[in-house]
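Written below as structure tokens is the structure these notes are about.
Every protein chain except one is present and positioned as in the full complex.
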Amino acid sequence: MSSANIINEGDLVLLVFDERRKWLVKVEKDKKLHTHKGVIDLNNVIGRPYGSSVESSTGAKFRVFKPLLKDYILKMRRTTQIIYPKDIGLILLYSGIGPGWRVIEAGTGSGALTIVLAYYVRPDGHVYTYEAREEFQRLAMKNIRRVGLEKYVTFKLKDVNEGIDERNVDAIILDMATPWLVVPHAYEALKDGGSFVSYSPTIEQVQKTVYALSRTGFYDIITMECLTRRILVREGKTRPETSMIAHTGYITFARKII
Amino acid sequence: MSSANIINEGDLVLLVFDERRKWLVKVEKDKKLHTHKGVIDLNNVIGRPYGSSVESSTGAKFRVFKPLLKDYILKMRRTTQIIYPKDIGLILLYSGIGPGWRVIEAGTGSGALTIVLAYYVRPDGHVYTYEAREEFQRLAMKNIRRVGLEKYVTFKLKDVNEGIDERNVDAIILDMATPWLVVPHAYEALKDGGSFVSYSPTIEQVQKTVYALSRTGFYDIITMECLTRRILVREGKTRPETSMIAHTGYITFARKII
Amino acid sequence: MSSANIINEGDLVLLVFDERRKWLVKVEKDKKLHTHKGVIDLNNVIGRPYGSSVESSTGAKFRVFKPLLKDYILKMRRTTQIIYPKDIGLILLYSGIGPGWRVIEAGTGSGALTIVLAYYVRPDGHVYTYEAREEFQRLAMKNIRRVGLEKYVTFKLKDVNEGIDERNVDAIILDMATPWLVVPHAYEALKDGGSFVSYSPTIEQVQKTVYALSRTGFYDIITMECLTRRILVREGKTRPETSMIAHTGYITFARKII
Partner (left out) sequence: MSSANIINEGDLVLLVFDERRKWLVKVEKDKKLHTHKGVIDLNNVIGRPYGSSVESSTGAKFRVFKPLLKDYILKMRRTTQIIYPKDIGLILLYSGIGPGWRVIEAGTGSGALTIVLAYYVRPDGHVYTYEAREEFQRLAMKNIRRVGLEKYVTFKLKDVNEGIDERNVDAIILDMATPWLVVPHAYEALKDGGSFVSYSPTIEQVQKTVYALSRTGFYDIITMECLTRRILVREGKTRPETSMIAHTGYITFARKII
């Protein structure tokens, strides 16, 4: 077993009681995690392998996992609505964002998407993320440092409506109230053939953005929505879950042409 | 403009007439692409920037793009059903597969998923892909060389039901008829906390796989399906598309525990 | 205005505060409805036209409507899971159940589907509804008398697994745990070409029922699921609702052949 599989002080771990009760916590000496299933002494997980189990003060059994990307996103501290994993997956595959890409993001928000972008452009790419509100930027910085991806990100405290400083970037992602106003700046910043992505909850935002893209010199403009549904597989009682997320946002893709 | 944005001999380019008529073609001197919209002389694109347009012999206008990841997948030669971008996006986000990961895939099939995995584990990770049928492997090798990602992949001509050679891998993805038979091998190959993924079109495959996972020492077992729908945004006539893909496959995720 | 539009003592009315706060209540002299928005004196609605408004003791404004079919269903007292309007609509259209039809239902449950069937076979058709548990039957009888449709229904206290007494019926609807066991009885009871419908939450129930139908002499066997999603239309902020029902049950249709 590689040493990377042993839990060390300073690691961010996922403590799992069951599917709905999970905690993302930094392992520190003598630190205790209080849950309604008892107190967990984090000393008990140091030096143990990932995937093993630990007992709380009341005897409840928890599993300790190395957090996956989705755990960072779904468990992070946030002040804004975050983009869901299902939507980010679609954004990656349709935009092509991957290792080595230079990507603009606006706005930073709580940094959920920033984390995923930093994770996927590693180790040679970079994310430039714009945010006008200082308190949001501060939280996002804290969130990204917590997962150790800060060196792949440049945080910019600037209203992206006033322009984008970078040029010849591979992709730009907008998750903001008025994406259509930024379309001309996006055109300036993107390299030829570069990927534009916008994520918006309302149809009016989508309409204005698509009309702006058509006018500005973008091509292959596509808007999609993505729905995921869990299937509960249980002997003799297999069925889809009872309720699901009906809507998060529409995603619009386009490519810059000359 | 960076030199990477100029079309060179040997480049794989995407020629786009409209949304439904696109060609993925290697640029070679004196090569001609025959379409029902006329013949395109590929000499005319050499030295031009990506994103520019070119005319066919009948005057039809085509755009030349650097292919995105999804273009490789949707336009590649295949003999088997391929996994769709929507499903691969979900697999990435929920498994955590990304730069630096060591991943097992079985079976290789036409290599669509292999391409995406190789693309995302770059530059320090690696994909080991198992396939028992030699002619499939040959096609997949050809497809992956075409997009220049072959150095991130080890092709193994072996029936994965007979066992997996690698150990301590970060993730394993099964896209095969009988995934449940491979679950014990997957357990052996994965590191503690490692990600298991299986993609299956039928509910019976899902049931057998989930039951095998529960018996074998996997945790956090989740099955999902993913639906995407296009929204056609046109002034005064905005509406979802008329027909959509209703089903590709169910995706099952799990994590190894000790 | 026709007299049918005036609220009378004994009427069942729908009192609406807003979309989520509605009460189905029988109008009686000196009766009071207690809500968290104040007390409504039902004397104040007697003699008023439907569609008018009434004030509670705290000045909150309520609308008084004649209940629609869906209000009866969604607001009735129940001990069991009920079939949703979306599914019943599909059942009507695909089975053809309508005025004049003779229909078998099993089991009765809380009587939600019974009410809809009675409503639609009026005035010349009839519903025979089987239920083995007396307390369920009693509640269903109460529910159907409340809406005044009891003369179109025969309640049978009998386990439908032991056989169906009627012959030559136009349609049969099963909403029960083991529909596949009743398929041979359904065949006996239906007229040639008659409609079989089964509603089941799990895929295993659907499989067993479809296999039984194929063996027994049914044709045109189709299984469907139905999803509805609300669109929230608000100036500048139009979007689908945030969460939705992901699954109620699968509906299987078939027709008897000789």
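List of remarks:
A, B and C label the chains in the order they appear, each numbered from 1.
Simple rule for what comes next: a residue touches a chain if its C-beta (ideal position, glycine included) is under 8 Å from a C-beta of that chain, and two chains touch if they have at least 3 such contacts.
The shown structure was predicted, so the numbers you read here are calculated from the model rather than taken from an experiment.
For the omitted chain, the shown partners it touches in the full complex are B, C.
Residue in contact with the omitted chain (choice from B:K31, B:K61, B:R215 or B:H247): B:H247.
Within the complete assembly, residues 201-204, 229-230, 236-247 of chain B touch the chain that is not shown.
Residue positions on chain C in contact with the hidden chain: 1-2, 5, 16, 19, 49-53, 63, 65-66, 68-70, 85-86, 88-96, 98-100, 116, 119-120, 122-124, 168, 191-193, 195, 203, 206-207, 210-211, 219-233, 235, 238, 250, 252, 255-258, in rising order.
We take it that only the chains that are shown with their structure count from here on.
Taken pairwise by the contact criterion, the protein chains link up end to end in a single open path, with no chain closing the loop. Taking each chain's centre as the mean of its C-alpha atoms, chain A lies 43 Å from chain C.
With each centre defined as the average position of its C-alpha atoms, the distance from chain B to chain C rounds to 47 Å.
If you average the Cα atoms of chain A and of chain B, the two centres end up 22 Å apart. Touching of two or more other chains is recorded for residues 203, 229-230, 238 of chain A.
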